[in-house]
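With one protein chain held back, the other chains of the complex are shown just where they sit.
Naming follows writing order (A, B, C and D), and every chain is counted from residue 1.
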Amino acid sequence: MTVPSDPPATTAKRPNRLLKNWMAKLASLPMILTALVVFAGGTAWTVTYSFTGSRMLPRTNWVGFDQYERLWNTDRWIISIKNLGIYGVCSMVLTLVIGFTLAACLDRKIRFESAFRSIFLYPFALSFVVTGLVWQWILNPDFGLQSIVRGWGWESFTFNPLNDPNTVIYGLLIAGLWQGTGLIMCIMLAGLRGIDEDIWKAARVDGIGTVKTYVMVIIPMMRPVFITALVLIASSIIKLYDLVVAQTGGGPGLSSEVPAKYVIEYMFRAQNLGQGFAASTMMLCSVVIILIPWAYLEFGGKKRG
Amino acid sequence: MADISTNSAAGPRGPKPKKTFSRGNIFLYGTLIVVSMYYLLPLYVMIVTSLKGMPEIRMGNVFGPPMEITFEPWVKAWSEACTGINCDGLSRGFGNSVRILIPSILLSIAIASINGYALSNWKFKGSETFFTILIIGAFIPYQTMLYPIVIMLREIGLMGSIWGLVLVHTVFGMPILTLLFRNYFTSIPEELFKAARVDGAGFWQIYFQIMLPMALPIFVVAIILQVTGIWNDFLFGVIYTKPATYPMTVQLNNIVNSVQGVKEYNVNMAATLLTGLVPLIIYFASGKLFVRGIAAGAVKG
Amino acid sequence: MANSVEIKDLDLNFGSVKVLKQLNLEVAEGEFLVLLGSSGCGKSTLLNCIAGLLDVSDGQIFIKGENVTWAEPSDRGIGMVFQSYALYPQMTVRGNLSFGLKNAKVPKAEIAKRVERVADVLQIEALLDRKPGALSGGQRQRVAIGRALVRDVDVFLFDEPLSNLDAKLRTDLRVELKRLHQKLKNTMIYVTHDQVEAMTLADRISIMKNGLIEQLDTPEMIYAKPCNKYVADFIGSPAMNLFEGQLEGTTFTCSGFNVDVTGYEFATQTRSEAAAWLGIRPEHILTGEAAEGATYTGTAEIDIVEPMGSDTLVWVNFAGQSVRVRTEGQSPLKSGETLTLGFDAARLHLFDHKTEIRL
Amino acid sequence: MANSVEIKDLDLNFGSVKVLKQLNLEVAEGEFLVLLGSSGCGKSTLLNCIAGLLDVSDGQIFIKGENVTWAEPSDRGIGMVFQSYALYPQMTVRGNLSFGLKNAKVPKAEIAKRVERVADVLQIEALLDRKPGALSGGQRQRVAIGRALVRDVDVFLFDEPLSNLDAKLRTDLRVELKRLHQKLKNTMIYVTHDQVEAMTLADRISIMKNGLIEQLDTPEMIYAKPCNKYVADFIGSPAMNLFEGQLEGTTFTCSGFNVDVTGYEFATQTRSEAAAWLGIRPEHILTGEAAEGATYTGTAEIDIVEPMGSDTLVWVNFAGQSVRVRTEGQSPLKSGETLTLGFDAARLHLFDHKTEIRL
Partner (left out) sequence: IELEVTHWWTSGGEAAAVAEFADAWNATGNTWVDGAIAGSGSTARPIIISRIIGGDPMAATQLNHGRQAQELIEAGLLLDLTDVAEAGGWADIVNPSSLLDACTLDGKIYCVPVNIHSAQWIWLSHAAYENAGLEIPADWNEFVASAGDLEAAGTLPLAMGQQGWQQNIAFGAITIAVAGLDAWKAVNIDKDADVARGAEYTAAWEAIANARELARASNVQDWNQATNMVITGQAGAQIMGDWAQGEFAVAEQVEGEDYSCLPGLGLNPVLDTGGDAFYFPVNDDPEITGAQKELAALLISPEVQVSFNLAKGSLPVRGDIDMSSANGCMQKGLGILADGGVLPSADIAFSQDSMLQIEDLMAQFWSGDMSAADAQASYAQLIEDAD
């Protein structure tokens, strides 16, 4: 074979890197702007001004870490953090447990599956304002659950979580779970549907009971689904605000205060932006602390093609 | 040999008899029904209460069915309830909500789907970084962003207009929606994209002619999430618009929070139900599609 | 020899779809039975019925003479291996092997012993503390086999265990399986749609179609005497060449040629003047000089030549259709040339045109 | 004959992973080149580089003498067919076929004409108004090929187009592809890891390993004279038997036997006293009477017999290892018997022990 192997003289130029796929870059511009200007920029702005003594309007009168010092010396902030901790842990655990249990129940090839699914999911369509209001009412001791049960003859029955500083957070939890578990159930259900049929068969041949199979085999297999769910729950927990405002207003006293509410109230009611920004910076820090392991699990572990 | 089996041929035959009331089944359906009651209770209370008159409500029992069904609370919530000096209930906000909802959904989903598409098929240097920032953005409590956004909107001159609000919804819907679309488009075989490139299709042609028609399930999820989010939004609606364009939730808040002596629970409940109607209908209607879409877009993540 | 597995009048319906229809099957003790059939014919369904993973609609299943129709899968004395391995991904190999035993409350020492033994048999000792994710496909399937083995059962069920492996590994594991069977002498029921696996592994092959067993026989018999056209066409790669024509007395006539089938061993009394199919396997068509003395000799134009290394597949245009001819070694034939073909009557297959049953 | 595709010093890195390393390749006009290699060796990557779907890290690509290193995929004059068909699911077959042409602003009438022609060539006229979802796998792949065909390009790129099809369809489509190539005479570059496809389709085969081309030659040469141990082991199914030993002068000695290799065609000057590998293909081992007169004759115990219909694979224990022997037809051999083996020096392969290059 005679091959004219002299390379053609016209050696094509490597095109400009920036212009390559310029249309994709152009189309991503809204995202880039959002990411940089709104999220990164807004966050940086917030952090920056948390070091100022801004009151009603942002000002650059630097005060160093004063705002943080005050923040951590404020009872209300400490209470808020504690409340969020209790609510967060309970909500995280219970949402996952209930969400998964319901999904598992629905996955057992039951009748009326879609009816049950809709029932569990519909609260998610309602706003927290509505949720808070309704549950505030149902939990009202004078005409809610307590009075009904008493009406049935159980006179000493007491169920008044919202007016007891020690239990109010669980009152919030009842409402929060009511609204939030549906979506998690949906995600879990989707995850369960993705599990290889053969695993179930293998477990049956091995003589492993249904519950044990779920616990020992299926749940460990659903790790990515649980991570997704966890992230969703965590993000909603950190943002917890509307529900508290609608259901308890932070009361009785300060017993159901949460950090997001602290931020808002100090920014707008106390007109102490610096303090509000300091609090929100602390919240951001906690977000980052949660996110880093997640990002590591999601993106660090495996590379997508 | 064969006689062994012939002897036992009298044994079980055909399908295994199933007990309808096996312990497992009782437990399963029992759990589901009890839990369903927990989920349905508030809805029941809302509906029942909204159909009662005030005297009946004062008598106490929230769970009792109305002795006398009245639709007055609904009428009042829709068209008569007062906030300040305006007494036109939710009706005014409904139109506003729709006017806000539609462009917000269109814009946010359009942008997020393009983002997801670009992120999965047209990766460029830094695209993942922007995406990561975006995802972290999903965790920022909205309230802390109020001020910066006010300033940004002021700078681009959209403060107070519906378009400003649409923009805000687009921005805050972007992280989750982009994630959904990105995961979905990533799950579409890469070969399809390559084939289209070989066929000479460009960025937009591939998006519109190849990707978009395949993305129905994830669009359903995106629409549902956005309808819920935008329709139920109060904070942005009240801050970034003005009274003439306040969405329904602002009216709801006004009705619910304007206490005039005793709380008119029946009107509140009716108002609440009316406000929640749009997302509720969408949820009950979408049913299976939602789970399927979630499976396609969220779980694979 | 007692029957290890016996299936009587098995029916299985999914809703209104009848997947298995009055199926009867007897598998002898220690036999290696392969269920072969095209996709969707009900092989996996049958296997799942035997395992107890599907509730039968009607009929009975006996394992070791015991009626297990209603028994739980784990009580049937079976082990099962799946195409997708179905290993428990978060447990180590040791965990996977011992999980079922732990559950059956087998004493610890006994578990350890059995796992050791199985690991030794399958040569996976070194892998015992790894998780399935860190294993190659072949290793995973070996573990999956081990999981069935460790349960010390009478009957092994395999559902396309090698389909997910690449060609080389498939060959290796196939041989290992065969060796395993020779060593253990358990009853094995093996589902596949790969002929080579079926032919090489099976003591008997059961060819299924639409939920019915078409032929149940040794590999040799199935290859040499397919009982109907479906089986004939299904077994053998490349597939048998089939010609449509008329059988008159001992002469088969079709549009391109006619051949005297006197040397053919008829299975039944010959009916003369019947429409029939004539089949001949590509490797049984004689070519070149060897063709000269054959029952029928003709010529054909070569369409395509496919060298496969150890032999060569030649596609020729003959009797109005494309006919596959397999020749030994590397052949110098070229597309466009003319090839002399010969059919040997003893190597022919004849099928009734209507019933498609072997004549 | 001009080069249709020419690749010069191609480098491709994914981050820090070098997938292709200084790769050079020339494909002649009208040639059917098959890229063969184990999974992950970079075949698809190379193909994607040629198609312009991946940006090369270094080097140049010429198609029809033009430097297309930075050209858009659609401007390179290539058509591509994927393993997963990659049909646009929401368009009809006609839509799929005409999508590329519409993008190129080809006049409507011309599009219709070309689609007709291609549909005719591939016999998919009846399917033109169906959507891909309503097609069988084979039909889908035919449409995918049509989509490449309709663009009237010079070079076709195939990435394992037949892997998703079942055995029967694979054979059929393979033949069709071969026929198509004979008819169109376009340049085709075809990726596969199926040897049979490679052997039957290729004008030349390029065997790749870890991003490098190990051997580039005609199928016959690759089968008969593999240039190194990797290629020898890779090509041929079942794989070549390899023995580790010493080559002293013209005698190869290993633990179980020694054989005089005088009849072997050395590729290079023989070095005496070198450690070496001796290879022989299963189908080249003589058995029974034929073995008597061979260069080397020995006996071995039969381990496993695998009847495959047209031939039989026998695994014997020989020289301390398991040796594959392929015999014609259905053999009466049984496990445990003794088999006489013979090696013919001309059919042997010798490789240097260290470099693994053919001696």
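We adopt the following convention: a residue touches a chain if its C-beta (ideal position, glycine included) is under 8 Å from a C-beta of that chain, and two chains touch if they have at least 3 such contacts.
In this text the structure is predicted, and so the values were computed from the model without any measurement.
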item	value
For the chain not depicted, the shown chains it touches	A, B
Given B:134, B:215 or B:250, the one touching the chain that is not displayed	B:250
Which residue of B:22, B:86 or B:187 touches the chain not shown here	B:86
Among A:41, A:141 or A:194, the residue in touch with the chain that has been omitted	A:141
Interface with the unshown chain - residue positions in subunit B	82-86, 146-147, 150-151, 153-154, 157, 159-161, 238-240, 242-244, 250, 253-263
On subunit A, residues whose C-beta touches the chain left out of the figure	55-57, 74-76, 79, 141, 160, 163, 165, 249-255, 264-272, 275
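We adopt the following convention: only the chains that are shown with their structure count from here on.
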item	value
Contact-richer chain pair [B-C vs B-D]	B-D
Centroid spacing, where centroids are CA-atom means, of subunit C and subunit D in whole angstrom	27
Per-residue overlap in subunit C, given as positions that touch at least 2 other chains	none
For subunit A, residues that touch 2 or more chains besides their own	none
Touching residues (chain side subunit A, partner subunit C) in the complex	196, 198-199, 201-202, 204-208, 212, 216-217, 220-221, 223
Touching residues (chain side subunit B, partner subunit D) in the complex	189, 191-192, 194-202, 205, 209-210, 213-214
Footprint of subunit D on subunit C - complex, ascending	39, 166-168, 171, 174-175, 178-179, 182, 193-196, 199-201, 219-220, 223-224, 235-239, 281-283, 303-304, 306-310, 313, 315, 322, 326, 328, 330, 335
